[in-house]
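In this view, the complex is presented without one of its protein chains, the others remaining in place.
Each chain gets a letter, A and B, in the order it is written, and its residues are counted from 1.
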Amino acid sequence: MFAEFLQYLLSGITIGAIYALAGLGFSIIYNASHVINFAQGEFIMIGGMSAATLTAAGVPLPLAMLFGLAAAMLGGVLIAKFTIERARNASVVTLIIITIGASIFLRGLAEVVWGKEFHRLAAFSGDDPIAVMGAAVLPQSLWVLGVALVLIAATGFFFNRTLAGKAMLATSHNRLAAQLVGINVRGVVLVAFALSAALGAVGGAVVAPITFSYTEMGIMLGLKGFTAAVLGGLGNGAGAVVGGLLVGIAEALGAGYISSAYKDAIAFVIILLVLMFLPNGLFGKRGTERV
Amino acid sequence: MLGRVPVLVGLAAVIAVLPLVLTNNFLLNVAIIAGFNAVVCVGLNLLIGYAGQISLGHAAFFGLGAYVSAVLVGTHGWPPLPALLAGAAFVGVLAFAVAKPILRLKGHYLAMATLGIGIIISIVLRTETDITGGPDGMVVVPFEVFGIEVAGESMWYWVVGALLLLAVWLSLNLIESPAGRAMRALHGSEVAAETLGVDTTGYKVMVFVLSAVLASVMGSLFAHYLGFITPSAGDFFKSIELVTMVVFGGMASTLGAVVGAVILTVLPQFLTAFQDYQHMVLGAILMFTMVFMPRGLLPTLEGLITARRRA
Partner (left out) sequence: MSTAARARAAMTEPDAASPVPPAAAHAGPPILAVEALSKEFGGVHAIEDLSFTVSRGRIHSIIGPNGAGKTTLFNLVTGVYTPSAGRVLFDGQPVSGLAPYKLAARGMSRTFQNLQIFFNMSAIENVMVGRHLHLDRRLLPALFRFPSLVRKDREAKERAAELMREVGLGRYIDAESAAMPYGALKRLEIARALAAEPVLLLLDEPAAGLNATESREIDELIKLVAGRGVTIILVEHDMKMVMGISDHILALNYGRKLAEGTPAEVAANPDVVAAYLGTLD
């Protein structure tokens, strides 16, 4: 009984950590530019595909991951530079279509480069499960959790302790004021995309041994990341992390105890309930419209 | 902007003349599918373009209509027309039930909620294998009404063409009526519309239900036309495709929605020539049109023409 519960919980936290990274990516970009980046899942895909295909070609894993990271960051910066930056004053829907266009483009590019097949990436430290109080933990789960923890901590450090991070936060609160005190607000958007891409790509690489890598792997992961970000209150980084973990855990428990066929629906049922009853997410600020 | 009458006459002329060029069943088939998409987009444009409420889950209503028809006709032996109406009623009630709580949301939150509803419905369609046949889909018999069977590309072409004209006529009528102006006003300023007596929630719900029912009716007919329906007719990608057509063609432009639907239905057929590069090209076209023509194709062109005329 308990072992079973623990098993579900652990797998939920593992996948939840990836949702958390994706959600954090959504939040960072949203803060910098008020754009919901539907290409966030594609950064995860680029990370996963690079790691899988390059290691298969004999490239050492760390180097393969580094390549995926660089590729995703480059993609992110190019999207920001050539589309988002030029469409600043476009409506919410137009911006959404632009990032959807970007995600279709990146997926198409990935199909050309890597093909549509599934690629397998070997687990980083073998496949022998570790027994924890009756539940079995894959070593790769520990990699996912460890890496996610480090990335989240580093992101937190960046935004709260470094000047560049504080400048980005300032820009999200008041773009004009930030500009007046000499912050390069256009640079902020580029950095936000690069940072989100980096989080996604590394997340994709560490989760690839669990999910397999294929060009469409990013779609659901990205959408769940969006759910996580909204659950935590759009623009609230810590909220997105908690939201990601909650979505992952709820999904794993729901799949285990209720219905595995409806696993993918659970995140969306949760988010609908939250939006209906707490329109600003779990940790979002409650605002009054000013007229 | 073009007036009501020129738009209707022009569209009717194009629909009438087009079969002269569409000389084989493949081309007719592309035109028919473009027509289906166009009708759904005209409805969706009322919601997104005119009332300013985004929906990233609209294909679910199309898919639900298709499946209600498929199941009632196929499994329960209903005649197609009552099945279509039952589908429309079911979707109408469902859309009404979800509309009120979710249309209080704005911007990205509304996008998330409609996306969620769309995904949940498409997962249900894929998972309830006993009813829907699951991912393999269902066979659907041809549409038949009053003993007349709608069959063959040519007949379907005229049916869909007539429906498109009807949808455009209804849409143009609505946007130039008090209800339509109320709907556009709440897009411009919700609080101002309210203080002028517009029940903004009521009109949002109304246009959401209207566009959902239209999608459902077209979904039902689409199932009969194809003779086959799979859950992909109502999934996330189809929803995104529909929104993209509306935004690409031009928000708050009825003809723009039609043009967007036609171009983005036809374009991928030509892009198959690029084979592997198809998605890249499609993605690039989307990104760059939206960056350089954020208002969409038709309004941008109209703007250029008016500017030239004035100069």
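One rule holds for everything that comes next: contacts are C-beta pairs under 8 Å (C-beta built on N, C-alpha and C of every residue); 3 or more make two chains touch, one makes a residue touch a chain.
Every value quoted in this text rests on a predicted model; they were computed, and no experiment measured them.
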| item | value |
| --- | --- |
| Contacting the left-out chain in the complete assembly, out of B:Asp136, B:Glu149, B:Asp199 or B:Asp276 | B:Asp199 |
| Residue of B:His108, B:Arg184 or B:His224 in touch with the missing chain, whole complex considered | B:Arg184 |
| Contact footprint on chain B, counting only the chain that is left out | 52, 170, 173-174, 176-182, 184-185, 187-189, 191-200, 206, 210, 252 |
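As a convention for this text, only the chains that are shown with their structure count from here on.
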| item | value |
| --- | --- |
| Between chain A and chain B, centroid-to-centroid distance (C-alpha), Å | 31 |
| Touch list for chain A against partner chain B, complex | 30, 36, 82-83, 86-87, 89-94, 96-98, 100-109, 111-112, 219, 223, 226-227, 230, 234, 261-262, 264-265, 268-269, 271-272, 275-276, 279, 289, 291 |
| Residues of chain B defined as touching chain A within the complex | 48, 54, 56, 101-102, 104-105, 107-109, 111-113, 115-117, 119-120, 123-124, 127, 191, 236, 240, 243-244, 247-248, 251, 276-288, 290-292, 294 |
